[in-house]
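A short write-up of the structure that comes next.
Note that one protein chain of the assembly has been removed; the remaining protein chains are unaltered in position.
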Amino acid sequence: MDSVDFCCQAGSIHGILGENGAGKSTLIKILSGVLAPSEGQVIFDGRNVAYRSTAEATADGIVCIFQELSLVPDLSVAENIFIDQPPRRFGLIDTRKQRQMAKEILARIKCEDVDPDAHIRELSLSRRQMIEIAKALVKNPRVLILDEATSALTSNDVQTVYDLIAELRADGVACIFISHRMHEVDQLCDQLSVFRNGQHIKSFAKGALSEAEIVQLMIGREITAQFPPKRDKSLGETTLSVSDLRWEDSLKGVDIDVHAGEIVGLGGLDGQGHKELLLALFGALHGVEGQISLKGRPYRPASPALSKRLGLALVPEDRKTEGLMLEMSIGDNLLLPNYPEVSKNGVIDGGMAKAAIEKAVALLQIKVGSPDHPVETLSGGNQQKGVIAKWLMLNPDVILLNDPTRGIDVGTKQEIYRLMRDLVDAGKSVLLYSTDYAELIGCCDRVCVMYDGRVVSELEGDALTEKAIVAASLNIHTEAVA
Amino acid sequence: MKFLSFSNPADRPLIIALMTTFVILLVGTAYTLTTQGTAPLFTPSYLLQQLQIGSFLGICAAGMMMVVLLGHIDLSVPWTMTAAAMMATTVGGPWAIPAGLSVGLCVGLLNGFGVSVLRIPSMIFTLGVDSVLRGLMVAHTGGFAPQTKASPLMRYLAADTILGIPVAIFVWAFVSLVIVVILTRAGFGKSIYAVGVKEGAAYLSGIRTRRVITGSFVASSLCAATAGILLAGYSAKAYQDMGTQYLLPAIAAVVLGGTHILGGRGRYLGTLLGATLLVFLNSVLSILQMPESYRQIIYGVVIITMLLVYGRGKQN
Partner (left out) sequence: MINKVKASILRNRGFTGAFILFAALFLTYQSMHPRGFSTAVLVQNSNEVVALAFVAIAQTIPVLMGGLDLSVGAVMTLTNTVASHVVTGTPLQMLFGAVVTLAVGAGFGAMNGLIVVYGRIQPIIATLATGAIAIGLALILRPSPGGDIDGDLNWAATNAVFDLAETYGFADNGNAAWLQPFVNIPVPLLILLVVALGVWLPFKRTVTCRTIYAIGSAESAAHLSGLPIARAKIAAFTLAGFFAACGGLYLAVQTSSGNADITQAGTYTLNSIASVVLGGTSLMGGSGGAIGSMIGAFILRIISFYFRILSIDPLLQPLIEGLVLLVAVSLGALRTFRVKNKLDLFR
């Protein structure tokens, strides 16, 4: 995050808008004591404050509701709400009073249907998020920060939270409200601020700018990356065809075709089912319904091991926990999916393994001291190249990528773009999910925008613009921002 | 094999274990020098004899390491040993050893199924299997010491010598060689480490994690069965409860060798050194005529102290 100046007043609701990775979450992490600013200061009530923990911030009345839940799944609702400050009697927790107080607070957030004795594990995501809000309320906040706190809520609950925030504002509480849902922010907040690329772009009063102007502010950045030229050849055959794919509540009938020789992008806001789609295609989910065909043959994704054999590869979301074994060596990581290829009778052929590693390192220009060093010694960009390399060693036909350029430097990004283009030019197919719209536009031949478990829009050629993607991912009509 | 270097944190437990073993032998020698004026501890015959007895523990620890690397544990070792020994002596003749090993194979497959498919914590599943094996063996023998004898081949492997070196040490060396090859040269071994580090990531890399887990448990049970067969050969017969005293030392040997109890890290050389350390610790305590009580305390204190020292190394 670059130098940000930002202020908000007691008794007001301040909305923060911005794309994924614009620096909103970093800001609130600093405000609430999770992170320390490397420069600059936070002034609260005229005092210069530097919190070292969330507990210190809470003591001052700055309470944050994080996206990641801080609830203990095996404890009851009442226990979670009063987790560290329960009502006591004779030094012991007064469970009856705790239940009573929990009931009161649940009534205040209109969750009377929630049993205070129910375990968090039993509740829906929406209800859990409401409990998280209740947990924040009992701390008597003077500044309440809601980071995407409404994204998991049902529309009824969202209305309740609005009313609640309005109520708090009347009591002189300052609220900082972060949301992807633009109409929501527009409706609720007194003041709006737009963030982009770790910078504060503009603050303005509600209604001062139109929706179209706000979208323009959010996306109006200079293009930072160069993209290789797109496909000029005609399309190959359909390699992967998905129709009416369903899984739990996340996928509600996805249809997508991917051809040989093209990069298909998946766009949209976080949590609309992209990750689940990629995992489902790779066989990591159980109970997937719908038809998939791979290279013209019906395909049932039963396990990653099977998918690997049939020529699929997945570069997962989090390279540190899902893609790599950080403490293992670079060579071992690269070989992980490839042991059958470099082994004879189950014993690794040292020469073949070495050759395969060297080839992969050279192909992706991974900067390594020695393949024996642990992966964690590599830079983020080189780690990500390692994840891609370990799959390319298998020469897969369809490569699924889950946000492969997140958190890596511009130079490496461009190498990855180049690599994807080379792959499809060689007749492979790429399905790319990215949170970076510029990347989708620059790289992809076609972008499918997902919303609520479905593909709501397919953009191609001249129709593939940032405005169109933003509009489709907010599920508002393109005309509104034209 | 690379030489150990103190600057490499992964090597440090191994070096400390090696040094501790020497200290233990020096303490024993100091004692024998002052009381008897001799130093038998550094004679080849003494060392070989101790390693012969230690081979049973060493082989158990080798197998245990395979499952600890996964972040699991195998508590069925004691009765896998006993059951394999009893079956081997019951069948007798040329089929004695195959019978014992097939007990190990079956137990390993069962453990692997429970842990990898049913996903029951290995701690409890292998405990149950151990109890079932005990029940089967008690029912089989009627609770008495079995009258059957070890086959000549079992006797040879456990108690005989080649060129003055006990055959049991060769068996231990052979098992060690197999484990080292698996862990360093086979895709299966590399997959064990991967599953131990992060099972989810290994799964997403297309590794058949169920097979890997089952394979490790089979390896562990086969090692336990081998140790049981050898022990029966050494004693010329199988007897009740012959494996119980090997379970905790086997786990301790693995951990003292620097293998992380939550899986993913560890080298076989460490387990070898850990087992040797415990064998010599035991034998020196016998020479010192240490009563059982002090032995147990020294045992516990050595383990805790060494782990505390390892932990300090990690922070720096």
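When the chains are written out, they are named A and B in that same order, and each has its own residue count from 1.
In this text, contacts are C-beta pairs under 8 Å (C-beta built on N, C-alpha and C of every residue); 3 or more make two chains touch, one makes a residue touch a chain.
If you're wondering where the values come from, they're calculated on a predicted model, not measured in any experiment.
Chemist: Write down which of A:104, A:122, A:425 or A:460 is the residue touching the left-out chain.
Modeler: A:122
Chemist: Taking the full complex into account, find the residue in A:286, A:309 or A:373 that is in contact with the omitted chain.
Modeler: A:286
Chemist: Going by the contact rule already stated, which one of A:11, A:40 or A:73 would touch the omitted chain in the full complex?
Modeler: Residue touching the absent chain, from the options given: A:73.
Chemist: Mind listing the chain A residues that contact the chain we can't see here?
Modeler: Touching the missing chain: residues 53-55, 58, 66, 69-75, 79, 83-84, 86, 92-95, 115, 117-119, 122, 247-248, 279, 284-287, 303, 322.
Chemist: On chain B, what residues meet the omitted chain?
Modeler: Chain B touches the chain not shown through residues 73, 75, 114, 118-121, 123-125, 127-136, 138-139, 142-143, 198-200, 203-204, 241, 244, 248, 251-252, 255, 261-262, 291-301, 303-304, 307-308, 311.
To be clear about the criterion, only the chains that are shown with their structure count from here on.
Chemist: Could you pull out which chain A residues touch chain B in their complex?
Modeler: So the residues of chain A in touch with chain B come to 282, 284, 303-305, 307-309, 314, 316, 321-325, 327-328, 332, 335-337, 339-340, 342-343, 346-348, 350, 390.
Chemist: State the interface residues of chain B toward chain A in the complex, per the touch definition above.
Modeler: So the residues of chain B touching chain A come out as 181, 185-188, 190-191, 193-194, 197-198, 200-208, 264-265.
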